[in-house]
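Here it is, the structure, as structure tokens.
Removed from the display is one protein chain of the complex; every other protein chain stays in position.
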Amino acid sequence: MRKMNPQLDRHGHLHHFLTTEYLPKDILLHILNVAESFLPVNKREVKKVPLLRGKTVFNLFFEASTRTRTTFEIAAKRLSADVINVNISTSAQVKGESLLDTVSNLSAMHADMFVVRHAESGAPFLIAKHAAPHIHVINAGDGSHAHPTQALLDMYTIRHFKKKFEGLQVAIVGDVKNSRVARSQIHALNILGVNEIRVIAPKTLLPIAVEKLGVSVYHDMEQGLKDADVVIMLRLQKERMKGIYLPSSQEFYNTYGLTPSKLSAAKSDVIVMHPGPINRGVEIDSFVADGNSSVILPQVTFGIAVRMAVMSILTGQSK
Amino acid sequence: MRKMNPQLDRHGHLHHFLTTEYLPKDILLHILNVAESFLPVNKREVKKVPLLRGKTVFNLFFEASTRTRTTFEIAAKRLSADVINVNISTSAQVKGESLLDTVSNLSAMHADMFVVRHAESGAPFLIAKHAAPHIHVINAGDGSHAHPTQALLDMYTIRHFKKKFEGLQVAIVGDVKNSRVARSQIHALNILGVNEIRVIAPKTLLPIAVEKLGVSVYHDMEQGLKDADVVIMLRLQKERMKGIYLPSSQEFYNTYGLTPSKLSAAKSDVIVMHPGPINRGVEIDSFVADGNSSVILPQVTFGIAVRMAVMSILTGQSK
Partner (left out) sequence: MRKMNPQLDRHGHLHHFLTTEYLPKDILLHILNVAESFLPVNKREVKKVPLLRGKTVFNLFFEASTRTRTTFEIAAKRLSADVINVNISTSAQVKGESLLDTVSNLSAMHADMFVVRHAESGAPFLIAKHAAPHIHVINAGDGSHAHPTQALLDMYTIRHFKKKFEGLQVAIVGDVKNSRVARSQIHALNILGVNEIRVIAPKTLLPIAVEKLGVSVYHDMEQGLKDADVVIMLRLQKERMKGIYLPSSQEFYNTYGLTPSKLSAAKSDVIVMHPGPINRGVEIDSFVADGNSSVILPQVTFGIAVRMAVMSILTGQSK
């Protein structure tokens, strides 16, 4: 498997970071360990290391996301890279240039790294396949497929607070069907060996044959959260809040919104996570989001360190 | 007063820069003095000092303003900071995230400074109150409330050309009612001790009880400009130029537009200022804007140095 993985070079080293699926456990743990070494950098007076000095990182956002773009921009700048933000929807694509011609063009400028966000699943893989060999591609979210740096920062957060993955009960709640975050988390949690991954959602928000991903399925919060060590709430996109998927956001909140009362079924030292931005009163109650169990803001902090780790590992600066 | 000022830390040092109101005179003068020390940096071959190296400055513009954003971006880059431009109107806010969640999120990325422009008065205060303790907030203009760096660069300009504040007659002309610039100027001029602050405007463009700000009110240019040392013209927003406030922009120009003839009532060495961008033929005649009395372009130059000074003082790099 390792040999054929499109993310690895022929020595088995990480060359692109496109998905957590099929990645060897040692590579995931290595990213977490390198991230841990970067955490202090972000607290120093001079929050900068020269590992990517003189490298050019392109943020290629075919789908707008200031929040995600910002985290990659900070990570790259703290590694001393030059960062070029390219919002492609408003430019070349409008002029009719094809995705692959855009990529060839940017490759020819001697880019070192593409951070790609795209509304279509698979686009970063296509770009990785087509880019010049020296270029590293990071998937910053593609369609409903994968968002591996988000999953890795979630793994970092779990390890930080739980010290291990073995034996943990992890519940993922909400719109699993449309969530690239959930897919990448499930793969990573399986690779890292937690005890059980539960998904809790109405049938309309679960993908077909979700059990094949290696999860237990629950439709009831009290049962699904029972004795959970980790609860991961997913963001409910506004466009799903009414119509064929759900009667209303209020209805969703009543059944699946995380309240202190529902959370009481979990272990007393449960941690609550959310990829953000949170919809208060839709998928999560403010008492939980701002409460003692919440580790939503530490996730953000760890996210910078994890992205710095991925960037420095891909470019061979952190062995 | 000093103890309770939300801009000062418990040692009385400037921690945020939100308004000129209630600031001690020594702090205003200190900013001007530090700015003076930065002026030569902007003329050097290498226009850069390492005072904010490794610090992350966020330009949080909830209201678009390329001009103002640019001045802060230049100031931060000349101090060697990493700058992240975030235009929030087109991103997180659209997704429905609350202002305070956005701020918490950016705080968790270990930001060092937020430069905030917001259409609602008070937003930068809310952000300052909610941000992590290590973060410094600069108000880059909030609603019709305050624009303190603009006021300080105006004070710098006055001191540069007049060498003192004592004894000066300063006239502020135009749309005082809607001007955050005018409010911040009036507070600063009172603190720095000019002899008289006059506002000259039609009643419809003056705030209620404007005298309580410590100004004399004039509705006639010849009387208001008589023997003035400094004339500050305010920008007339396009949306005010007709309707309930004013009959027309031509009418405004006839009565309050600064022409050479009207300016002749002032002292012969009067200086004319304007925060820009100027509306030629509305609030100011080109003969005045481009004439010998105009110090509009020096204001821009001093603005970079003043913003560098504020940034370096807030972060403790200029004592």
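Just a few scattered comments:
In this document, chain identifiers A and B correspond to the written order of the chains, with residue numbering beginning at 1 in each.
In the analysis below, contacts are C-beta pairs under 8 Å (C-beta built on N, C-alpha and C of every residue); 3 or more make two chains touch, one makes a residue touch a chain.
Just so we're clear, the structure is a prediction, and the values are computed from it rather than from any experiment.
Although one chain is not drawn, the whole complex shows that of B:71, B:149 or B:293 it is B:71 that touches it. Screening A:53, A:164 or A:238 against the full complex identifies A:53 as the residue touching the chain left out.
Of B:43, B:163 or B:212, it is B:43 that touches the chain left out of the display.
Within the set A:88, A:197 or A:297, the residue that contacts the chain not displayed is A:88.
The set of subunit A residues touching the chain not shown comprises 53-56, 82, 84, 86-88, 90-92, 95-98, 101-102, 104-110, 112. Although one chain is not drawn, its touching partners on subunit B can still be listed: residues 42-48, 64-67, 70-71, 73-74, 77-78, 238, 276-280, 297-298, 300-301, 303-304.
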